[in-house]
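Pasting a structure below so you can have a look.
A protein chain is absent from this complex, but the other protein chains hold their places.
Right, subunit A next:
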Amino acid sequence: MSDHHEHHGHHEHAEEAPHSSFKGYMIGFVASVILTAIPFWMVMSDVLDSRNATILIILGFAVVQIVVHMIYFLHMDFQSQGGWTMLSLIFTVVLLFITLFGSLWVMYHMNVNMMPSMMGGADGMP
């Protein structure tokens, strides 16, 4: 693999090829390995006593790793396709947050406000 070099120079403007480079992929890969290994290590060897702190930290690592994948593997930027890929991504992320947090929020409060006789023992969300 030592014969890889960066090939930034030879893009034709006619084809909108992603801006791939060996260096970019390796940065993304190494960062992903680190960002994956730390959460697994934290959970598998019970590093923190606080469960909530662990959850917050591993969710943070997941978000960072998703951004790393977006930049180094999926080559997201504000320029590609005249900005339309980024626009559709932002739109999707907004919908994603509404779907996820809307569902969790509504269903959590439904569980909490359920009449005691109807509660099936389940006491809420993670």
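The working rule: a contact is a pair of C-beta atoms (placed from the backbone, for glycine too) under 8 Å apart; a residue touches a chain by one contact, two chains touch by 3 or more; residues count from 1.
The rule is short, and it goes like this: contacts and distances are computed from a predicted model.
What name does the UniProt record list for the absent chain among "Phosphate transport system permease protein PstA", "Cobalt ECF transporter T component CbiQ", "Cytochrome bo(3) ubiquinol oxidase subunit 3" or "ATP-binding cassette domain-containing protein"?
Hidden chain identified via UniProt as "Cytochrome bo(3) ubiquinol oxidase subunit 3".
Over the whole complex, note the residues of subunit A touching the chain we left out.
Given the touch definition above, subunit A has residues 1, 4, 7, 13-18, 20-22, 25-26, 28-29, 32-33, 36, 39-40, 43-44, 51, 54-55, 58-59, 61-62, 65-66, 69-70, 73-74, 81-85, 88-89, 91-92, 95-96, 99-100, 102-104, 107, 120, 122-126 touching the missing chain.
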